[in-house]
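A protein chain is absent from this complex, but the other protein chains hold their places.
First chain written, first letter: the chains are A, B and C, and each begins at residue 1.
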Amino acid sequence: AANVDENASARKFASYTVFKGKAALSISPILPNFTKIESGGSRVKKNGSVMLTFFPAVGQRQYDYSKKQLFALSPTEVGSLISLGSAESCEFFHDPSMKSSHEGQVKKSLSITPLGNDNGYFVNITVLNNVQKTNERLSVPVTKAEFAVMRTALSYALPHIMGWDQALTSHPQSPTAPAS
Amino acid sequence: AANVDENASARKFASYTVFKGKAALSISPILPNFTKIESGGSRVKKNGSVMLTFFPAVGQRQYDYSKKQLFALSPTEVGSLISLGSAESCEFFHDPSMKSSHEGQVKKSLSITPLGNDNGYFVNITVLNNVQKTNERLSVPVTKAEFAVMRTALSYALPHIMGWDQALTSHPQSPTAPAS
Amino acid sequence: AANVDENASARKFASYTVFKGKAALSISPILPNFTKIESGGSRVKKNGSVMLTFFPAVGQRQYDYSKKQLFALSPTEVGSLISLGSAESCEFFHDPSMKSSHEGQVKKSLSITPLGNDNGYFVNITVLNNVQKTNERLSVPVTKAEFAVMRTALSYALPHIMGWDQALTSHPQSPTAPAS
Partner (left out) sequence: AANVDENASARKFASYTVFKGKAALSISPILPNFTKIESGGSRVKKNGSVMLTFFPAVGQRQYDYSKKQLFALSPTEVGSLISLGSAESCEFFHDPSMKSSHEGQVKKSLSITPLGNDNGYFVNITVLNNVQKTNERLSVPVTKAEFAVMRTALSYALPHIMGWDQALTSHPQSPTAPAS
């Protein structure tokens, strides 16, 4: 338990946020989870992700964080985003209750479409709730410079959310005898 | 011996796997080995690699891991893969028993060919066993987004499987006197 | 206090400097600041930056560091710079006293314009001081090779000045029971 507290206090959070007229978009990385394996080491149990958080503007430079909408990008979705050509678009669909009894009640989609003339992208989230009969939509225009930050941050994060940095960390070993 | 146990328990494994209709493909990084040198430090004795593991589908979303086929990419083969143009292909040939008395009994080849229209690649492994008279072939279509994940993960892994991250890690030193 | 001293003595500084006929330009990274949060961990309180320092030549290979002009690039400005096409330019405006009573007294601008024929860029800083009635301008031509160093260093620095490297650092955890 002492260990767990120590971990919690060591945990650090970072994000990249763009604030625009109708909404803001924040992206932040989430670590993978490891599980022990019988041979004594551990392996990735669940990949990490890059969380996109949208929150609507409710006034001049004021945003309502309580009305946020979340979309967690998987490694392959991150791959799609970082390889997006300047005139290309992409769209992802998520069901937050997939494989549960609530499957199909909420449908989320994230689309990224070019603003044109190599000027950046529109990033849109749509959340359709069939139970509450609501359909929320938030759109954030992202400039070319802002998208370059996202692309660089996502490319950096990708090996980490898959645990490759930990798999590629060398631990002290007792090397064999000097080479002849 | 206590040290060795500690190392084994600290070792972490990570991979990236795509599951397709006829087979799945998993890639995972393998660390280099170091050996002590007379001057007191150590140097890379054997480069690491990126292991490709193919396993065939035996039903709806069911794969037979016992029938897996392996192909370990060397640093130069990784270089070939990450610099592959969207309309280019590459092919590598391995003999798992090279320089042994069994040389030539098994011939493995890995080929990567474009799906067309910048849509990704087919990754194919062929294992020809002249003794058992078998010829196994597994093919996995990889989308552009999935290949972007592989390219990013391989680019990240490359300096690590060659030991450059360890050679570039600074150890505490006693700096010289303050600069004037 | 002992802790603080230890930190100060552990702090390391690095830069990349190009010395040209009329001025020199040095770039160096600055770390972000973290602040504790209630749940026990910490989050980025203030992003880091990449500091550009210009200083004028006062003779053959002699530069007057006391006449230096500073310009701190934000993450988004770094994104603009690393995604700059070979024929594109960009310009940023800063007010060092923004949101203080001195707002508007000093106006700084940084512009990056192509030298032409894919030969690199001119990096210019202009500092207009409305109180002292001065207008300083320093220009440094940067070759394609030097800009490649800057681009690579800035791309490397970007996730670090946003704290993503720290958010993506895994701390020892007690993994769950072995996977079945």
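Structure notes:
By our rule, a contact is a pair of C-beta atoms (placed from the backbone, for glycine too) under 8 Å apart; a residue touches a chain by one contact, two chains touch by 3 or more.
Note that the structure is predicted; figures quoted are calculated from it, not measured.
In the full assembly, the chain not pictured is in contact with B, C, by the touch criterion defined above. On the side of subunit B, touch with the chain left out of the figure occurs at residues 32, 34, 37, 39-44, 75-80, 82-83, 90, 155, 158-159, 162-179. The chain not shown here touches subunit C at positions 3-16, 18, 28-29, 31, 34-38, 42-43, 45, 143-149, 152-153, 156-157, 160-161, 165-166.
Just so we're on the same page, only the chains that are shown with their structure count from here on.
Chain contacts here run in a simple line, from one end chain through to the other with no loop closing. It takes 180 degrees of rotation, in steps of 5, to superpose the Cα atoms of subunit B onto those of subunit C. Averaged C-alpha coordinates give centres for subunit A and subunit C that are 26 Å from one another. A separation of 37 Å divides the Cα centre of subunit B from that of subunit C. Residue positions of subunit B in touch with at least two other chains are not found.
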